[in-house]
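First the structure, in the form of structure tokens, and then the observations on it.
With one protein chain withheld, the remaining protein chains of the complex are depicted in position.
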Amino acid sequence: MNDTTILHIAGVNKRFGGLQALTDVGIEIKQGQIYGLIGPNGAGKTTFFNVITGLYQPDSGTFELDGKPYSPSAPHAVAKAGIARTFQNIRLFGEMTVLENVMVGRHVRSHQGVFGAIFRHKAARVEEASIRARAQELLDFVGIGQFADRTARFLSYGDQRRLEIARALATDPKLLALDEPAAGMNATEKNSLRELLVKIRQDGKTVLLIEHDVKLMMGLCDRITVLEYGKRIAEGVPADIVKNPAVIEAYLGAAHQ
Amino acid sequence: MDTFIQQILNGLVLGSMYALIALGYTMVYGVLNLINFAHGDVMMVGAMVGLSVIMLLQSVAPGLPGYADLAIAIAVAVPACMLVNVIIERIAYRRLRNAPRLAPLITAIGVSLLLQTFAMMIWGRSPLPFPQLLSGEPIQIGGAVISQTQVLLLVLAALAMVGLVFLVERTKMGRAMRAVAENPRVAGLMGVNADRVIVATFAIGAGLAAVAGVMWGANYASITFTLGILPGMKAFCAAVLGGIGNIYGAMIGGILLGLIESLGAGYIGDLTGGFLGSHYQDIFAFVVLILVLTVRPSGIMGERVADRA
Partner (left out) sequence: MALLNFNVTQNPRRAYTSMAILLALLLVFPFFAAQFGNSWVRIIDIALLYIMLALGLNIVVGFAGLLDLGYIAFFAVGAYLTGLFASPQFATLLESIVNEYPVVGQSLIAIMGPDIVANGIHLSVWAVVPLAAVVAGFFGALLGAPTLKLRGDYLAIVTLGFGEIIRIFMNNLNEPINFTNGPQGINLIDPIRIFGVSLAGEQGSNSTVMLGSYGMPSVNAYYFLFLALTIAIIFVTSRLQHSRLGRAWVAIREDEIAAKAMGINTRNVKLLAFTMGASFGGVAGAMFASFQGFVSPESFSLTESIAVLAMVVLGGIGHIPGVVMGGVLLAALPEVLRHGVEPLQQALFGKIIIESEVLRQLLYGLAMVLIMLNRPAGLWPSPKHEDRPDAAETNKGTGFPA
């Protein structure tokens, strides 16, 4: 972990009709961190995710990735700039094979088009082989290499999550943004996930994640931001967050001081 | 100025027929998210059945006044079309309710072809003349002319629309229809039999189309088995213009489209310096559709489509 700021977001506001979903939310993540975003249901975590990855248009905000401003205007542009995400309700390409899912992730870093498809000249064949190789490499990295030719929707839940992460990694992101990757997992699976995330961090990647499992987050994250009702109520290292009165109140209610 | 009023009157007449047909499209789309491609052909069936009834009456009861013939024709065409549409729903669409969208669409196109084929077999391929039944003097309005048939059409359309609004807003069935149109699953949980509502929706739409069909024949004096294709498509455009799934939208969209077509055909020559003539009339509906979907896809009144999540 060095001191480069990978992601710098400030002043995000988002309104849906009468509901102010996000008020002046910002985040700063340094290279190599695992950064957590937590908060009670409806706090705006996924909304914030959707804003920074281009699915929703914010009313205001500044967005910088690796020192350069980026425009969260369209999801594919965000992916190209270097933020790859996974989804709360896993969004795999269910009927494609596991390997093909990850190969799609390589799309943004490859460029053979119609000409290459039709003529399969040397450069096209080389690129296709490298896409395939890299995809297999990533599957091995997340631990599901042996399922490469299986149809994706037949994978177990935990493996599907891994696949989604592998696919996101295939885009060579500067920031990996995971939306509740541990949802629906039991303790063993969560542990495996934790190990995978640590491995990803060791590999030099930066991770932003939304999660509900506070214990998991405390043991995993370097820093955490807490949202409530669309506002940032706390930011800091896990040890401080856990003791923060506003956070406790948000999760448990005022009586539990 | 006379031309202008004439165009307006023509537009209202045309628009009323579009509105009646559009209602069928919009109601079915509202509850099923399905474009009933065959709906225009149901209108054609209404016209054909109506004609057969009139021919029959004219041969067995020649003394009957024209408006009686017409009334009986409509009275027979309406249940006939209802039956046809209900059968279609039962046989062709019901099984495909949860299929990916392509299958019901292809099936609907197939049903449309079948209806045309049966009509071809029963009534033949050549255009059939529709007799002039209301032979009274046309009415003059400010230099423009409107025939009795056309007046009757406007009256019938207005009555039908008022009747439908009453049904939808004030009756139990209407409430059920609105509930299913919003959220079929929850409506089911509230005890609404969605299947029955859907059948009723198909039936009502078909009844309105039958009226439109018979009056179309009476107005244009000639019908053929391909009658329903183009007006059907245009009526769907009208439904989108007004806001798909929204019955007020269908009414407004239909009338508006009729006016646009009529005025457009009348003035397009002037507008384009003689380059385009009135035989481009048929384009307007599709141009309107493309514009609406590009600029304001929810239509004039806003769409009301089922939440099928």
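By written order: A and B. Residues from 1 in each chain.
In the analysis below, contacts are C-beta pairs under 8 Å (C-beta built on N, C-alpha and C of every residue); 3 or more make two chains touch, one makes a residue touch a chain.
Because the structure is predicted, anything quoted here is derived from the model rather than measured.
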So which of B:A68, B:A99 or B:I139 would be touching the chain we can't see? B:A99
Quick one: say which of B:A61, B:L83, B:I109 or B:L159 touches the chain that got left out. B:I109
Using the definition of touch stated at the top, determine which of B:T117, B:Q132 or B:T171 touches the missing chain. B:T117
Tell me where the left-out chain touches subunit B, residue by residue. 29, 33-35, 92, 95-96, 99-107, 109-114, 116-117, 120-121, 229, 233, 236-237, 240, 274-277, 279-280, 282-283, 285-287, 289-290, 293-294, 297
Could you list which residues of subunit A touch the chain missing from the display? 46, 50, 53-56, 74-76, 79-80, 84-85, 87-89, 91-96, 100, 103-105, 107-110, 112-114, 116-120, 127-128, 131, 151, 167-168, 170-171
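Throughout what follows, only the chains that are shown with their structure count from here on.
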Subunit A and subunit B, separation of their C-alpha mean positions in angstrom: 51
